[in-house]
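The other protein chains are all here in position, but one chain of the complex has been omitted.
Presenting chain A:
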Amino acid sequence: MTWSATARGAHQPDNTAFTQQRLPAWQPLLSAGIALPLFFCAGLAFIGLGLGLYYSSNSIKELEYDYTGGSGLSNCSVCAAAGQGRAPPPRCSCAWYFSLPELFHGPVYLYYELTNFYQNNRRYGVSRDDAQLSGLPSALRHPVNECAPYQLSAAGLPIAPCGAIANSLFNDSFSLWHQRQPGGPYVEVPLDRTGIAWWTDYHIKFRNPPLVNGSLALAFQGTAPPPNWDRPVYELSPDPNNTGFINQDFVVWMRTAALPTFRKLYARIRQGNYSAGLPRGAYRVNITYNYPVRAFGGHKLIIFSSISWMGGKNPFLGIAYLVVGSLCILTGFVMLVVYIRYQDQNDEDEEDE
């Protein structure tokens, strides 16, 4: 049976490079000339980067204070003991005194930190209604079922904002007082409570429902606040740009944390005499102790921190880069030695053959 060179058979497949697996390609081969320099370059680059990151993190100053009050020694243990077993806990205040030997370079940021608080628990994390929080009037009075049991109040009214996340809003408050001269009066340090949430959260994701007759309270008529709150959502702050669903403390709290130990921004210190930082002197922090954490073994901390381009104090990346860089260089050396020995052995074998 002879093949005709010109006529194609009916079932003959195409003779293109694609169908006949003849596509032009690059076939890289891993050789010593590529692998070993890769290890050494990566190692050196990482060590350099690691040193930079580590020193950058070390230059950040941080001042923290655990005010949970469990040990019975600190001021706030009075409040902690008073709040045991009573819900809602009674209003209580405590104070923390500290002094700065030198200027705490600014801008200084004030954080509160919680430990052993699982904001990443699955049932807790789905217990929210983003449609309601985005200001949709239809969703305001019809919270979704995921919010249960914080969906409807005891009286049957829809809860706004619904869900367990909103219900557990952190409600301690702090104020900072500075004593310029020893024995002198305490002057309040202005805390900027705005600009603490993400821009996209504050401006786009969270919106108040449309005002009714110019009043936010009327917009929320027919809804109830969450059970653990002591006031409705439209009275969270006297500032009309910071109340309702767009209250920045609320927005910051609703951005749930990934890990059980987290800190959230409370205020920025950047106004007036304190824009360059906190000058030396004695300070007092007045703490309104509302939030009960001792029931689940958690701790509350207050933290003053300065910020760099890398954020707060976190030496992990610096140390990790240094360790990985050193390991790379070490491994590179070991591989180089192994390679040279095997090359010599191969050359000997080939000479013997």
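Just so it is clear, a contact is a pair of C-beta atoms (placed from the backbone, for glycine too) under 8 Å apart; a residue touches a chain by one contact, two chains touch by 3 or more; residues count from 1.
Please note the rule applied: contacts and distances are computed from a predicted model.
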Consult the UniProt record of the chain that does not appear here and report its protein name from "NADH dehydrogenase [ubiquinone] 1 beta subcomplex subunit 7", "Transmembrane and coiled-coil domains 6", "Phospholipid-transporting ATPase" or "Alpha-1,3-glucosyltransferase". "Phospholipid-transporting ATPase"
Going by the touch rule given at the top, which residues of chain A touch the chain that is not shown? 1, 21, 23-32, 35, 38-39, 42, 46, 49, 53, 107, 109, 111, 113, 118-125, 129-131, 133-134, 136, 139, 144, 196-201, 204-205, 252, 255-265, 268, 305, 307-312, 314, 316-317, 320-321, 324, 328, 331, 335, 338-339, 342
